[in-house]
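Other chains dropped; remaining ones untouched in position.
Going in written order, the chains are labelled A, B and C, and every chain counts its residues from 1.
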């Protein structure tokens, strides 16, 4: 190994898929590119703010760009951050969900109109995002657009992602109705069998409008796949072209990620172990991300 | 790698190890690295602790640490239903109380609410300055449109602190009268104070529907009840033994002594406990907002999640302002209690 | 002696983990210091036998730690003895149950405390009325009675104040009024005047004597001040390390101290003020030529004053108009300096 790479810092967001991504990236950068990697546990907004204000950490990965508000766009415009490529293929899933057992019992609930017609079947309640999340903004715009409250569904604003997730878990424990927002790939969606509610056609204008906190009259739309990206600072881009090449390539198919997450759940595995699982079972995928030198460095592993 | 093979080999447990279908731990990053040809050097200094995972490495039948945490989880989930059958109805009044208080504090118009609050403070403190402070504080919060949030927080604190006092004082009294109970309770109180609230929030979330206000109510009460229990106990135990002796010497019954002597004389301490209990419930509002409590805590969370510095700071100072107001008011009440007794 | 109002018999009190074991040692003759040294138990009281007569003031005195407070607290069972009996009005109160004990405390005994022990959150009137309030009396019932006793101790019209608004002497008067309100025939006073200034203290002693002349209660009074003890005592009990060193009539103890410890104790006393004609006279009913008459109760100081400084007088000592003895000025002077002599000659124990 040569040590031309030096020190690199990479964020690890506080949800399961992000920790897989970060650990995979970190392993490859260490073993393949000879870098000295520091993992920084963080969260979307603090990470992006830290990049904005202090120029560190070098790499922000599994960045749900929709959730970062204007900061991210501004940074990109100012040329301080470079988006390298999608982390997930086809992308993150934002959706309104119901449990599978509910969909089985009442197939009508698979569409939003069915839900609106039978609010009592979903327990007359919509589980909304906590204050301060990106999804809260568009949910707050879309909920009136679909007339959720008029249909007699109470909107419950969760205080944190934890209670939102627990409400799903506890609904499953008791086979109770549940209806609300969640996103994938996540441990929760991996663990519990959830069905997306069909919200009709995608309307780009309405979707654009729903991102604005102060918007008033938003039309109905469903969610497009959410862009989930890896971004690096421009300094980093200049200094580590080989890593930039690798990170641009680093894309996880959604189904592989979901499989990894549910394996983690079954085995009570940590993100690190999830990464190992991915690295050992999907060499075909990640071998394609590497340049020659890295491939050689990791040849011993790849040949097993 | 499995350092502790010899342990099972030498004790003849090897058969047991290989026999049953014990699960082996998923491969760790270190294992993978060694496969990649970059094994970290394994000197004596790296000898792992004979931990559950290390032993499981050597013997697949030995349980892993994660089996322990999973077992705990499963155990809890197993008793959860019966627990919730008992606890759910017991704690339901808390939900009602919180809902009622939230409704009351929010529907009462500001031009009734603010004067009423000021009046209450005026009556208990008899201080014009303090009353002015109240008016200014709530007026200020209202002026910057934080009135509703402040009222929600106030409603939650009022209910939780009230309930904490309602339960805490009798518990403190019971502790003061039984050394055995005191010995049992003190570690419990210590634990309630050191255990991060997040930890007992997790099982609570499983027990009750996350949409119930009692979820945060219980968390706040558990955290805030400690000082009033402690100080009630302490206050009663610290009552001048000569006065207690006098009460005995004049043939007071235990009841007469408790209500006629011990509680009145412990009142300054109990009030200090009430003051601290209120402060601690306030300290919990942000964490309570993580389990869906409305109020200023929500704004703080929004501030930190979106890094809206201004919102976070202003809401934070709103909380401090509430704290100052509540602290001053209870201390004024305390001072009046003290003035009567001199102490 | 069986008709004593209060009679303490073979009382032992041992503080510690296993008092019964230590008791055996104490009974076998161990004293305080040894017991502490050898068995880590504090000997509070050791084999106390005292009779307290109805209508008398029994004063218990001794240095700090000698067991005075421990002893007086046995009389109303604020402390349970390790062994022995406490007989009040002919009944052993150690056999009492809770309710009976409470009745004893409510109606037969009342107590005055060194640090007053008033209830700071109640008005002076309510404090005085405590014994009645304990019995369930309402404001109407107790008001006049409490006010009466408040008057009696010289605190007219202070009933509405709170204890902390009064000076120490006034607070102690409240304490005394409270004890009087209970209308009990026994009053226990544990260093009741020790916390007071000397002048106020003299006042309170006079108040107590005045009340006693009138009400004739049985009073048990604790003090570590010899002057106070001699001024008040009908019967004096001297404790040391939990044991009675000497007890009896104060005059007798003064003239015949039973122990070097007591000699030390009484060395500083103003004998002229304390000794009485009856104590130092020569007993005789024979008519002898005398210059004047004195009462047997007169102190030597009064005798000297009556003699007008004349040094060679002889008095006839009278008790209820009958001669009980004669007293020469020479006897008086001899008595004033008697202690030294006793110390040298080791008087027999009383």
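Assume contacts are C-beta pairs under 8 Å (C-beta built on N, C-alpha and C of every residue); 3 or more make two chains touch, one makes a residue touch a chain.
None of these values were measured; they are calculated from a predicted model.
Peer 1: For the full complex in this file, what are the copy numbers of the chain types, given as a label formula?
Peer 2: A x1, B x2, C x2
FYI, only the chains that are shown with their structure count from here on.
Peer 1: Which one chain sits nearest the middle, judging by mean Cα positions?
Peer 2: Taking the mean of all protein C-alpha atoms as reference, the closest chain is B.
Peer 1: Using the stated contact rule, I'd like to know whether B-C or A-B comes out ahead in C-beta pair count.
Peer 2: A-B
Peer 1: Can you check how far apart subunit A and subunit C are, centre to centre, with Cα atoms defining each centre and the answer in Å?
Peer 2: 89
Peer 1: What whole-number Å value describes the gap between the mean CA coordinates of subunit B and subunit C?
Peer 2: About 57 Å, centre to centre.
Peer 1: How far is the middle of subunit A from the middle of subunit B, if each middle is the mean of its Cα atoms, in Å?
Peer 2: The computed centroid separation for subunit A versus subunit B comes out at 32 Å.
Peer 1: So in the complex, which bits of subunit A are touching subunit B?
Peer 2: 1, 23, 27, 31, 43, 45-46, 49, 69, 125, 130-133, 156-160, 162-164, 166-167, 169-170, 173, 267-269, 272-273, 275-277, 279-280, 298, 300-301, 304
Peer 1: Spell out the residues on subunit C that touch subunit B in their complex, using ranges where they run on.
Peer 2: The contact residues of subunit C facing subunit B are 73, 76, 78, 101-106, 109-111, 113-115, 117-121, 130-131, 133-134, 162, 164, 178, 182, 188.
Peer 1: In the complex of these two chains, what residues of subunit B are touching subunit C?
Peer 2: Residues in contact with subunit C: 240, 242-243, 245-246, 248-253, 256, 260-261, 264-265, 267, 340-343.
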